[in-house]
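The complex is shown incomplete by one protein chain, all other protein chains being positioned as in the whole.
Let's look at subunit A:
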Amino acid sequence: MQYMLLVYEPERLNQGAEGQARLMEVSGKHMALAKAMSEAGAMQAGAGLQPVATATTVRTSAGGQTLHDGPFAETREHLGGFYMIEAADLDEAIKWARQVPVRPGGSCEVRPVATH
């Protein structure tokens, strides 16, 4: 089965010099994880996303479509990146999700990819 691992974190964690240093450290961990996933044959795709300040949302309503500056949901946690993996079942996907370097306050959502 294919699963998306969606990484949500409060973006302010990356702010300031300290935040940038942490970001570099976390990036290293992500690269190591991606390598492990590739070697296990689980990795299908993955990327980090630019900060939410760069997000634009196309909102559709009955009256038509409008453009908005910003992310879809105004929440404290934002989608910061994703992995798409191949796993035998939910437990295997969760095993990978546990290894995603998410900082305190963040989370990693595991969602199966629809097959039909």
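Basically, a contact is a pair of C-beta atoms (placed from the backbone, for glycine too) under 8 Å apart; a residue touches a chain by one contact, two chains touch by 3 or more; residues count from 1.
We adopt the following convention: contacts and distances are computed from a predicted model.
> Given the options "RNA polymerase sigma factor", "Pyruvate dehydrogenase E1 component subunit alpha", "Phage protein D" or "cysteine desulfurase", say which is the protein name UniProt records for the missing chain.
Spelling it out: the chain absent from the display is recorded in UniProt as "RNA polymerase sigma factor".
> Sort through A:A32, A:A45, A:A73 or A:L90 and give me the one touching the missing partner chain.
Of all options in A:A32, A:A45, A:A73 or A:L90, contact with the hidden chain holds for A:L90.
> Under the stated touch rule, tell me which residues of subunit A contact the chain that is not displayed.
Subunit A touches the missing chain through residues 1, 3, 87-94, 110-112.
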